[in-house]
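Data block below; observations after.
Complex shown without one protein chain; remaining protein chains in place.
The letters A, B and C name the chains in turn, as written, and every chain counts its residues from 1.
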Amino acid sequence: MAAVNQVTSAEQMDSVLLEAVNLALHYEMEHDESVVVLGEDVGTNGGVFRATSGLKEKFGFKRVMDTPLAEALIAGLSVGMATQGLKPVAEIQFMGFIFPAFEHLFCHAARMRNRTRGRMSCPMVLRAPYGGGIHAPEHHSESTEALIAHTPGIRVVIPSSPARAYGLLLAAIRDPDPVVFLEPKRIYRGAKQSIINNGEALPLDTCFTLRTGTDVTLISWGACIADTLQAADALAEKGISAEVIDVATIKPLDMRTMITSVVNTGRCVIVHEAARSFAVGAEIAAQVSEKCFLNLLAPVQRVTGFDTHMPYFKNEHFYLPNSADIVAAVEKCFKEA
Amino acid sequence: MAAVNQVTSAEQMDSVLLEAVNLALHYEMEHDESVVVLGEDVGTNGGVFRATSGLKEKFGFKRVMDTPLAEALIAGLSVGMATQGLKPVAEIQFMGFIFPAFEHLFCHAARMRNRTRGRMSCPMVLRAPYGGGIHAPEHHSESTEALIAHTPGIRVVIPSSPARAYGLLLAAIRDPDPVVFLEPKRIYRGAKQSIINNGEALPLDTCFTLRTGTDVTLISWGACIADTLQAADALAEKGISAEVIDVATIKPLDMRTMITSVVNTGRCVIVHEAARSFAVGAEIAAQVSEKCFLNLLAPVQRVTGFDTHMPYFKNEHFYLPNSADIVAAVEKCFKEA
Amino acid sequence: MKAVNQAKVTAQGHSPLMEFSLQKIQFLDEDGNWVSERPEFATDEWLVQAYQHMVLNRVFDQKAIALQRTGQMGTYPSSLGQEAFGIAIGMGLQKDDVFVPYYRDHGAHLLRGHKLSDLLLYWGGDERGSAHGPKQDFPICVPIATQITHAAGAAAALKIQNKNQLAVVTIGDGGTSKGDFFESLNVAGAWQLPLVVLVNNNQYAISVPRDIQCGAPTLAQKAIGAGIYGVQVDGNDVLAVYQAMLEARQRADEHKGATLIEAITYRLGDHTTADDASRYRSNDEVKQAWQKEPIKRLQNALFNLGLWDGEKEKQWQNQCAQHVDEVVAEYLTLEKDTAESMFDHLYQDWPEVMNEQLDLLADKLTRMNH
Partner (left out) sequence: MKAVNQAKVTAQGHSPLMEFSLQKIQFLDEDGNWVSERPEFATDEWLVQAYQHMVLNRVFDQKAIALQRTGQMGTYPSSLGQEAFGIAIGMGLQKDDVFVPYYRDHGAHLLRGHKLSDLLLYWGGDERGSAHGPKQDFPICVPIATQITHAAGAAAALKIQNKNQLAVVTIGDGGTSKGDFFESLNVAGAWQLPLVVLVNNNQYAISVPRDIQCGAPTLAQKAIGAGIYGVQVDGNDVLAVYQAMLEARQRADEHKGATLIEAITYRLGDHTTADDASRYRSNDEVKQAWQKEPIKRLQNALFNLGLWDGEKEKQWQNQCAQHVDEVVAEYLTLEKDTAESMFDHLYQDWPEVMNEQLDLLADKLTRMNH
């Protein structure tokens, strides 16, 4: 990661997702003095995944704060700072430990602007690595984005590639409202992508169509995008043309892009690793089913984790959706059509 | 409430929902020594709504515990007690204050049995008044059942009448796993119902069909059941025969009952007061749309709260679904068919 | 009160490690006599002002309760008996301090320049009640103890921005049991934050008495574990609360960190208008507490000093009543908020993808207007 710390503006470089996060943090701290970073181990250690590596050395302990070990505190401090002219970017070390942050996130961050009729606001970002697949211990593989997405007044953003991580994190930090930014750690050190470090943000509230197709719409986000693209390749070989949509902003949902696609393809498969029921997939499926009622050639399918706890890592592959599961779901769409 | 405290077994009485809760607590504490009650103001004061009235007088402070003011504590103590042979029935004073309890609920109560392969379990109940409509202050009108329903290993139960409150609460306390029991406070002091105080529990994991019909299936729970039944009456006058299903156990969902109904009626409207997106209605809509794909005559409709914070009480009627909203949604089903 | 556990133990292997001491501040006793020398800040003018504010606070309180009782307002938490606490804070705050209140700080609100009608709006179920006030001050906080962490965050922001001000936060005795209280004191100690935490220890958290909240004899001693300075004050003595704030500011100015102030008060009224305190405490207890209430004792002191008399009292009471009547009129005549306001300020940049929500609301309004 040493290279990352020496990057100068507009330099182009090949980065993995983790480095892209680090790059965006460097960029924005350099260009906006009000941005501060806080969390457990984010300072001297540069984060347990090294996402905040080099920040403390560069911007000092006043802007890069190792906090005591308390997630409610991290969220609450961020609310306090955000209302006073700072833009805190806080890290929750793993999404499995985010629950104590919920009261501050839901009761305050999400409501401060609404409650004060715009007098106060909470431009804060809560970053957290999320999801399974890295053989981590218990509580280190959760993907509970649905819990956050239900709450009004927040944005939930999940990148699926280095470039989107860079552009979306910049957008999240600049957004005047609270954003929960979930980083799929399974692809933290996945494929590299060329990134131009020019501070250009990507739009929030927008899906990204990664691949166009005519027979079925595959909708996913985060690490599952990789499996979904792989499935699309496999389907192509079988003569099925799949459109792949990366939702990216989970809250609020850009349904128009998804609906437009399904209107064209007539089939829809949603892929996520969170437990199946009451998850983000349900909302998308409900809306697609409603809005594409006359266009759907087959019922919307969901390929998801199971309604049980993420098993410890020896069995996590039994839980996580894979590309074969996606292909099977698509085939079901054709059988039932 | 004095009468409640003197009730003897198998006595029949007219009760409002709140009294039914109180009755069930009395019954079970009398018949099962391991049942204990804890929470803020549940002892001497008998709860801010009086749901635990008379318990401390009857069963003593060792079994009816006023706790310090801390919801994480209440949930965590319950986990500790539940693993050691007690059956804690804990009260969270309002659902708006439940967030600090989530870490214990999700990371421990919901997992203890699974994690220890059955060596330990968490037979605890977390009761909370929930929902709007009583002109309460900020944070006193939330209905975030979706957040809890997403988590595996828990049951979420919501009664919609005094009799179901009595029978379902007994079932919840006797259940060997954690149950979150949400009491719709809008109907706490609503219509009375005759209750036989004989300790008979109702089944969990089961919907209740409150009214049969042939043209449309109305699905709801909690306080919205009243509005839904009212809408069914209004629809009947218009010649539309509505089946009304009270979901009652939100997690896990008895989809079979709901699907069977929609297969018959061909139309489905789901009613809840929680914010629309990523709520329980989405899961039901997704499953109904999938499983009744060939039977649906119109897209599944949802009548819900908006994707914003429950407004303070002067405007809460603009937020809460009402029977006219339900009727309109049903009419839409007929127009689009 | 429980016995203090933290006494010396003489047992094998033990040796002394450290000692801590806790102090109390009081100037006026319950009859208005000076138990300590009159402090410098307490000029004649200061004393009269403090008294007048406290009376206005009480008059407002009575009116608010009356509005609730007559169905013109919602649930309201009275500050009866805790006027010295709120007023001392309001007087102790500087303009650019960040004030982070809980929900029973009507006295302090009054002095922060809030329109009192805004308070009525808030408790009347209208978000516009939190729309005004000093831009850095927080709105009323309902989820217990969460405000403490916001105040710590605000204090950290002041420190980061090199602003020489305080974040001042209030909390009830019940609130001191919640994790946020402790986490925030703890970080204030670790980061040496310019934070002042004032506990309104009014002996009850709704029905739960103080000794069920905590086994320690004082709440001030909770400062010790966080490594910050803690002190107990007579919360019915407006001078004592003010003195503690002065000292806290000095401590922060000297970069000596945060202060916890436990003010001993008594909640003379019900928890809120939705509560009936007679269910859980005796009339006798309340009667005794009335002996110590803050307004009478300061009035006595003023009488003794020749700064106040019956005539002035009558005039001031009238003025307060008149002012509050105006405030009420303003509250009652404000035009209704729109339904659409629920979406105003939800996000600064309205997500176009949410437009369906506006359509749904429009449909609903059409139905409602039929």
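As a convention for this text, contacts are C-beta pairs under 8 Å (C-beta built on N, C-alpha and C of every residue); 3 or more make two chains touch, one makes a residue touch a chain.
As the structure is a prediction and not an experimental result, all values here were calculated from the model.
Engineer: Considering the entire complex, write down the shown chains that touch the omitted one.
Structural biologist: A, B, C
Engineer: Per the definition of touch given earlier, which of B:Leu18, B:Val48 or B:Val79 contacts the omitted chain?
Structural biologist: B:Val79
Engineer: Tell me which residue among C:Ser117, C:Gln147 or C:Gln221 touches the hidden chain in the full complex.
Structural biologist: Once the missing chain is taken into account, the touching residue is C:Gln221.
Engineer: One chain isn't shown here. Among C:Gln213, C:Thr273, C:Ser341 or C:Gln357, which residue touches it?
Structural biologist: C:Gln213
Engineer: Considering the whole complex, not just the chains shown, which residues of chain C touch the missing one?
Structural biologist: Given the touch definition above, chain C has residues 2, 4-9, 11-27, 36-37, 39, 177-183, 186-192, 211-218, 220-232, 239-240, 243, 247, 256-257 touching the missing chain.
Engineer: Which residue numbers on chain B touch the omitted chain?
Structural biologist: So the residues of chain B touching the unseen chain are 36, 62-63, 65, 67-68, 70, 72-73, 75-86, 88, 100, 103-104, 107-108, 112-121, 152-153, 155, 175-177, 204-205, 252-256.
Engineer: Residue-wise, where is chain A in contact with the chain that is not depicted?
Structural biologist: Counting only chain A, the missing chain is touched by 40-41, 43-46, 48, 66, 68-73, 96-97, 100, 135-140, 276, 306-309, 311-316, 318-319, 324-325, 328.
The definition used in the following text is that only the chains that are shown with their structure count from here on.
Engineer: Centre to centre, using CA atoms, which chain is the farthest one from chain B?
Structural biologist: Greatest centre separation from chain B goes to chain C.
Engineer: Let me have the rounded angstrom distance from the C-alpha centre of chain A over to the C-alpha centre of chain C, please.
Structural biologist: So the centroids are 40 Å from each other.
Engineer: Could you check chain A for residues that touch two or more other chains and list them?
Structural biologist: Counting only residues that touch two or more other chains, chain A contributes 72, 100, 103, 107, 114-115, 152-153, 252-253.
Engineer: Which residue numbers or ranges of chain C touch two or more of the other chains?
Structural biologist: 127, 143, 179, 341-342, 346, 354, in rising order.
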